[in-house]
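Right, subunit A next:
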Amino acid sequence: MLHTVNKSPFQKNSFDTSLRLSRKGSDILLIEDAVYAALKDSAIAKTVKQAVTTHSIYVLEPDLMARGLQPARLIKGIQIVGYEGFVELAVKNDKVQSWL
Partner candidate 1 sequence: MKFGIVINEGPYQHQSSDTAYHFTKAALAAGHTIVRVFYYHDGVNNGNNLATPPQDDRDIVKRWSALSKEHNLDLVVCVAAAQRRGIVDADQAKRSGKHAENLADGFRISGLGQLIETGIEADRLMVFGD
Partner candidate 2 sequence: MTAFVEFNGRTYDTDEEGYLANLSDWSPEIADYMAKLDDCDLGDAHWEVINFLRAYYQKYQIAPAVRVLTKAIGKKLGKDKGNSKYLYQLFPYGPAKQACKYAGLPKPTGCV
């Protein structure tokens, strides 16, 4: 199952909820302001590092770039995809839940 999150984790709890209400092994794609969750050294980096071990976490490249976040600043294990990759994730998973 694919879960998308589009809120900054510093503003709303959508990322936390996506972790709480997804099964282990699910895909989570961070889009829009949720890409900030991928930053290393942030106040929530520990949670995200832990999540990388239980879920496959992806981040949307155009939204990273727009916000000036270089790949080197991301937590290890988070994978970068474009809109094509977003579509592929939606195809690969049999259902999609958007945590808004």
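For anyone wondering why these and not others, all candidates are chains of the complex that A comes from, given by their letters.
Basically, a residue touches a chain if its C-beta (ideal position, glycine included) is under 8 Å from a C-beta of that chain, and two chains touch if they have at least 3 such contacts; residues count from 1.
All values derive from a computational prediction rather than experimental measurement.
Interface record for this complex: partner of subunit A among candidates 1 or 2 is 1, by the touch criterion. Residues 6, 31-33, 62-63, 82-84, 86-88, 90-91, 95-96, 98, 100 of subunit A touch candidate 1 in their complex.
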